[in-house]
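Presented below is the structure to which this report refers.
One chain of protein is taken out of this complex; the other chains stay put.
Chain nomenclature is as follows: A, B and C, assigned in order of appearance, with residue numbering initiated at 1 for each chain independently.
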Amino acid sequence: MKKHTLIALASLATALLLAGCASGPSVAELNALTDKIVKSSFRDQSHVKLTRLTETDETNLACSEADVAGKPLDDKTARAIEAVNMKTIKWPSDGKFIGDWKEGEKIAQSGRGLTWSDSATMESGGNCYNCHQIDKKEISYGTIGPSLYNYGKIRGVSDPASPGSKAMVEYTWGKVWNAKAYNACSNMPRAGHMGILNEAQVRHIVGLLLDPKSPVNQ
Amino acid sequence: MQTRRETLKHSAVVAGLLATAGFPGFAMAAFNKAGFDAKSVQDATKAFGASSLTESKDVTITAPDIAENGAVVPMGASTSLAGVKQLLILVEKNPSTLVASFNVNDAVDANFSTRAKMGQSSDVYAVAIMADGKALWAKKEVKVTLGGCGG
Amino acid sequence: MADPMRIRAQAAGGKATVRVLMSHEMESGQRKDAAGKTVPAWFIQEVTATLNGKQVLSAEWGPAVAKNPFMQFNIKSAKAGDKVAVTWKDNKGDTRTDEATVS
Partner (left out) sequence: MKTVFPLSIAAAMALALAPAMAQKTASQAIDEYRAMLADGNPAELFEAKGEDLWKKARGPKNASLEKCDLGKGPGVVKGVFVELPRFFADTQRVQDLEARLVSCMETLQGFNAAEIAKTPFGQGEMANVTAMATWVSAESKGLKFNLSQSNTQEKTFYEVGKRLFFQRGGTHDFSCASCHGEEGKRIRLQDLPILTKSPGDGLGFAAWPAYRVSNGQMWSMQLRLNDCYRQQRFPYPGFGSDATIALSTYLGVNAKGAASIAPAIKR
């Protein structure tokens, strides 16, 4: 056991020494070393596999690199990423965009699911209140994302079934399904695309945001 | 993790203190099981022999308006009245209402604080059990919020 | 054997304010374990305190007192140098006594 640790440490030290030339390691060397350290430091736990990091998609890789560099993606790359993500959006199979806002509220409240301490089979929550104000009655809301209170009302959606509301209804569905389709490096998870929420759950969330009867629009 | 010697040392301290503290007049009354099993403020108070319940400005409950976490909610009970036997702290909507009871005597102020668990938002009560059998209360609403990402 | 308490006793205006932290699970008896079985209640039931060996406080607690309990009370006519000892006993019969000097 001890021998194992020592060997692992020694090999890492060598890697560092190799990386640590007089002028300091290059950006590429540091990126490679980070990948190596990620592989040696993280491990599978329950249903959460190391591949969640080693198989990160191009969208995340590009955005992470831009964050490290401290400059946003250039326009062309950003639009290309958005286009790729736009193609992943699955539109409602039955044509219905608006679900039950009461169910939507429950999903918005729940921050559970997909961690190594959650059951692998449970239905995940949407984590919405962690970052957004939604129903005004809930005082415990986050501010990482914009307030969604009066979301539909402000956008003039008085009847989600009307032709005038179509574009906003579709945008809302698409944004919840894959936020990166509209903003390449958005902080918002891609709820539908990454399998956090299923189609029925996304429908309920869209209902919470757009149903004129929802407390969001009172 | 304790060495044997350490354990022995502690036990000796405990034994010694129990010996000096064991005044017959101060013997602990039997644990008030009925009081701690009670499901309402009224039943808990009855278990301490109180025959009536009245709100009183002379009893104070201290608690926050909002608790960031129901696992730990600071609460205090106090009164300026003479003739108080016990001060109780209660959370109305807990599975069992009574949190703690403090016996009042000449050696201490009728002013005690502790921290309670709360399952949900609820009124919390301070009840003073008086020598004449009356129970005087004060209450305050405490909102328990959901914190963190766990939701 | 339970871990030691932390007792702070400060004299002011002829009284001593005593703050006590105790190391205890205070299991509510409401919680279920991973297998869905109720975890039995395990909590401090009796708390007593003495000033220079003479009892000044007695209290009864239920399982709704928070984990690693905190308690504050004031002892009348106490001064710096006096000894305050606190004892707790839980529903499994475990007990612990610690002492502090009023400062």
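Keep in mind that, in the parts below, a contact is a pair of C-beta atoms (placed from the backbone, for glycine too) under 8 Å apart; a residue touches a chain by one contact, two chains touch by 3 or more.
The structure presented is a predicted model; accordingly, all values stated were derived computationally and were not measured.
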item: Left-out chain, listing which of the shown chains it touches; value: A, B, C
item: Which of A:91, A:116 or A:171 contacts the chain that the document leaves out; value: A:116
item: Interface residues of chain B (partner: the chain not displayed); value: 1, 3, 41-42, 51-55, 64-69, 71-74, 115, 123, 139, 141, 145-151
item: Positions on chain A contacted by the hidden chain, ascending; value: 1-2, 4-5, 9, 12-13, 16, 19-20, 24-25, 30-31, 33-34, 37-38, 40-45, 48-50, 52-53, 56, 59-60, 63-64, 67-68, 114-117, 127, 129-131, 139-144, 180, 187, 189-190, 194-196
item: Missing-partner contacts on chain C, residue numbers; value: 3-6, 19, 21-23, 25-26, 66-68, 70, 72
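Basically, only the chains that are shown with their structure count from here on.
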item: Where chain B and chain C are represented by their mean Cα positions, the distance between them in whole Å; value: 12
item: Centre-of-Cα separation between chain C and chain A, whole angstrom; value: 46
item: Mean-CA-position distance for chain B and chain A (Å); value: 46
item: Junction residues of chain C, two or more chains touched; value: none
item: Chain B, residues touching no fewer than two other chains; value: none
item: Residues of chain C that touch chain B when the two form their complex; value: 1, 15, 26, 28, 30, 45-46, 48, 50-51, 53-67, 69-77, 85, 87, 95-97, 99
item: Chain B residues touching chain C - in the complex, by the definition given at the top; value: 2, 7, 10, 13-14, 17-18, 20-21, 23, 26, 28, 31-32, 35-36, 71-74, 76, 91, 94-96, 98-103, 105-109, 111-117, 119
